[in-house]
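Complex shown without one protein chain; remaining protein chains in place.
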Amino acid sequence: MIKVGIIGATGYAGGELVRILTGHKDAEIVWYGSRSYIDKKYADVYQNMFQIVDATCLDDNMEELAKQADVIFTATPQGFCASMMNDKILSETKIIDLSADYRIKDVATYEKWYGIEHKSPQYIEEAVYGLCEINREDVKNARLVANPGCYTTCSILTAYPLAKEGIIDMNTLIVDAKSGTSGAGRGAKVPNLFCEVNENMKAYGVASHRHTPEIEEQLGYASGEKVLINFTPHLVPMNRGILATEYATLKKDVTYEEVKAIYDKYYKDEKFVRVLEKDVCPETKWVEGSNYVDINFKIDSRTNRIIMMGAIDNLVKGAAGQAVQNMNLMFGLPETEGLELVPMFP
Amino acid sequence: MIKVGIIGATGYAGGELVRILTGHKDAEIVWYGSRSYIDKKYADVYQNMFQIVDATCLDDNMEELAKQADVIFTATPQGFCASMMNDKILSETKIIDLSADYRIKDVATYEKWYGIEHKSPQYIEEAVYGLCEINREDVKNARLVANPGCYTTCSILTAYPLAKEGIIDMNTLIVDAKSGTSGAGRGAKVPNLFCEVNENMKAYGVASHRHTPEIEEQLGYASGEKVLINFTPHLVPMNRGILATEYATLKKDVTYEEVKAIYDKYYKDEKFVRVLEKDVCPETKWVEGSNYVDINFKIDSRTNRIIMMGAIDNLVKGAAGQAVQNMNLMFGLPETEGLELVPMFP
Amino acid sequence: MIKVGIIGATGYAGGELVRILTGHKDAEIVWYGSRSYIDKKYADVYQNMFQIVDATCLDDNMEELAKQADVIFTATPQGFCASMMNDKILSETKIIDLSADYRIKDVATYEKWYGIEHKSPQYIEEAVYGLCEINREDVKNARLVANPGCYTTCSILTAYPLAKEGIIDMNTLIVDAKSGTSGAGRGAKVPNLFCEVNENMKAYGVASHRHTPEIEEQLGYASGEKVLINFTPHLVPMNRGILATEYATLKKDVTYEEVKAIYDKYYKDEKFVRVLEKDVCPETKWVEGSNYVDINFKIDSRTNRIIMMGAIDNLVKGAAGQAVQNMNLMFGLPETEGLELVPMFP
Partner (left out) sequence: MIKVGIIGATGYAGGELVRILTGHKDAEIVWYGSRSYIDKKYADVYQNMFQIVDATCLDDNMEELAKQADVIFTATPQGFCASMMNDKILSETKIIDLSADYRIKDVATYEKWYGIEHKSPQYIEEAVYGLCEINREDVKNARLVANPGCYTTCSILTAYPLAKEGIIDMNTLIVDAKSGTSGAGRGAKVPNLFCEVNENMKAYGVASHRHTPEIEEQLGYASGEKVLINFTPHLVPMNRGILATEYATLKKDVTYEEVKAIYDKYYKDEKFVRVLEKDVCPETKWVEGSNYVDINFKIDSRTNRIIMMGAIDNLVKGAAGQAVQNMNLMFGLPETEGLELVPMFP
């Protein structure tokens, strides 16, 4: 039984880790860390866990936790994990960091987009970018995994095969992404109040959102060139779900069948990636509560562009589900263990 | 492996049966009946099931299905199951009827409230009312189970211990219930369109809703007297969830602890009934996707009334989940098999 | 032109006052008071007002404002208005208080339910309870109006004619009320976050909500007896709207026509009260954005009860609209001036 510690267990991603791990037969949570709710019963914070989780929230003492846990998930604000990391911790436990601290290889890029100093850049090189479908083998041997961002997971997986195969002009890539509100976290802020979000829609972080360089870096690896994109996130009045609509110019004439074959080449054996049937557009509701990424595309011969679409549940494949998928890989378990979550509809 | 047939597999309750049974390790679905989508792939109707369910929708030939299935779930309009039932079917398979056809023992009452003729009243007596927490032993031996209605499940379980123990005046009982819109089914009707339901709330079926006599009958058995109540359902702009707020006059002075002890007497060993801690009001979101009923109460000494509150997911404990719970009992499986669904939040 | 000052102009009720008064041809706002946003442009707080309102938020100096304004609306937390009130202010301006400070005649009752000391009880007697349909003549001559609460406006108007005519047993009255989330205000609190409210429903303040004594007092005046009721508010995932479902035992046999005649007696000339046609249930959406109260009822001869239903927009008839209606009366303007708001659907 894998002993799991969670730091940040009372945020939405932390809560989703608890939900998923509760149904994982080879893992048990030994530490519900929550700076905001120390000494409060976890089920008093998340009443859905009443009579399921009996534990009390603990602090975020990572050194102490490292002694007790086989793996620590940090579902914490940017900078926290980096500020706590040290050799001793890494020698005692494995780390899956759901924040952005180790996602970007270039520390200057990190510091510029996040506006904070990186407190332990010496571990960036070692950290494995935990997008399982792409870095599976590296994840298996990792002791420090940078769990990808929600927008980035969806954006990258949707375009990855075409980037890798070089059929799109990478610098024409535009990612227009839409997210449910749980992506904004559980902080008490006026813009996230029900009345402000409901019956409303807006773009935010235009040309400046922090997931931009993460997408660029990963798609740069895939395509073998430096990539600059436009990424625009939007806030949608729903709890869960990310839909990414991506546009790129085709480098050459391709047919539906050719592009479909490329997607199949990369994804046909991937349990969590579903390339939909022709003309079926991904909908966030069809993946809700599950670890799936639903993907499809449409070629527009009028404009010589391809429109790619991807949908995930931001808290599952975009956060906690992918984190557990990484854990499974790191501990030699079946990759789908605890993740055979059937999407809930309606 | 129990062979399961579903008639009405493409309604919302039918879809939820599929979701739950997909994760049930001792059952397999052999028949996805759907009059509306015959010969269409099931996953084309419910895209969430893409790559999970590979089957094609079949017709609603209950006689043919009875030969193949160990149990048939009928998630069909009122009257359908009664019109198909015969001795041969009942000799070949077990039936769990999610419609109201066998819920009400008095056929005249059924025909009055539902406005249709009952086509096989000879089976009403045999049918077991499948509210597991109350009729567990009878369900175990049943071959025909009348799966309770969504509103009724919530309304009855919330008041049952107090009715049984005789501490409330049953004829003062008022049930004010609120339901998500999936309870209205998947039929294409203007009043169920997004724009008509969203940002809106209304009562409907006031003093005339069909679940009224079902609640009255069951609470009548519990209290040992004829019961007449007011039941008012309301439509709420959410997909899932029923919240019942129930009012009754207390027959005698009771303390919080006394009432709590009564609830505990009936429910403390019930896996799916959670009596919440003092002053915590049930919320539908805390049970979403799960088979739980969350219950609590408040004594108002000013008016000498008790206010009881119950919350369920109408598609799970209010339909498909309870149906599977009944199946588990009928086949001697652990009652919670396939139903250890952790509520999803947010 | 009436010079209007608003204290609390950046809360939801304050914002609605601004929306309504912007279209009022005989009033102009001279003071946008907002403790939270002093010196910030009002349209930066409420972007809908961009290029419509050019003013900057001011402080809540009521004494200074009293010199400039013909009428002051206080859309402020409980206790604020009472703490500021003095003879000088009342000699210089009229006050319409949207808080509860002057609604309840018995100061002990106020202090018990609100848990705060009343700082100026000497003005309670003078204050007129501003439910225009009931206290129209008193409002016309008032200099201090206590604008009714949102739940109370809806609850009282729905039951008033039957209470007044003595056909219901007042102490059987149960009010089960449901409200959109704007009623919870614009404060940044976790329970009001989009993800906590969306796809969720709950009761709150059970047997303890502050609007209870206000309803009891007013219906007590109507019926001529002391009234104790059960009032249960619920939070609904919508922005606006209150639906009250009310239950009472009939004192004698009455027909639909008799009850309809009673409602018509009180409301047939009321511009803002619409008694719907037989069997049409009020829906909150049908009054959204308007000052209407939609009312209907159903007699249940089985239980000898009557079920009354009322719907309002909590920010209009339940707050700002009624406040403007009071202003119109106080200044001798047509009562509907600025309030001919057509409900918006969908």
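Points to keep in mind about this one:
By letter and in written order, the chains are A, B and C; residue numbering begins at 1 in each of them.
The definition used in the following text is that contacts are C-beta pairs under 8 Å (C-beta built on N, C-alpha and C of every residue); 3 or more make two chains touch, one makes a residue touch a chain.
Everything numeric here is computed off the predicted structure, so don't read it as measured data.
Contact with the undisplayed chain is limited, among A:155, A:232, A:290 or A:328, to A:232. For the chain left out of this panel, the touching residue among A:10, A:284 or A:325 is A:284.
Mapped onto chain B, the interface with the missing chain covers residues 12, 181-182, 186, 188-190, 192-199, 237-239. The omitted chain makes contact with chain C at the following residues, 12, 15, 19, 22-23, 46-52, 182, 198-199, 239-240, 274, 276-277, 280, 283, 285-290, 294, 340, 342-346. The chain not displayed touches chain A at residues 171, 174, 176, 178, 180, 195-196, 198-204, 206-207, 228-230, 232, 234, 236-241, 243, 245, 247, 281-285, 288, 298-300, 302-303, 305, 307, 309, 311, 346.
We take it that only the chains that are shown with their structure count from here on.
When chain centres are defined as mean Cα coordinates, A lies farthest from chain C.
One inter-chain figure worth recording: chain A and chain B are separated by 36 Å, centre to centre, where each centre is the mean of the chain's CA atoms. Multi-chain contact residues of chain B, defined as those touching 2 or more other chains: 198-199, 239-240, 283, 285, 288, 346.
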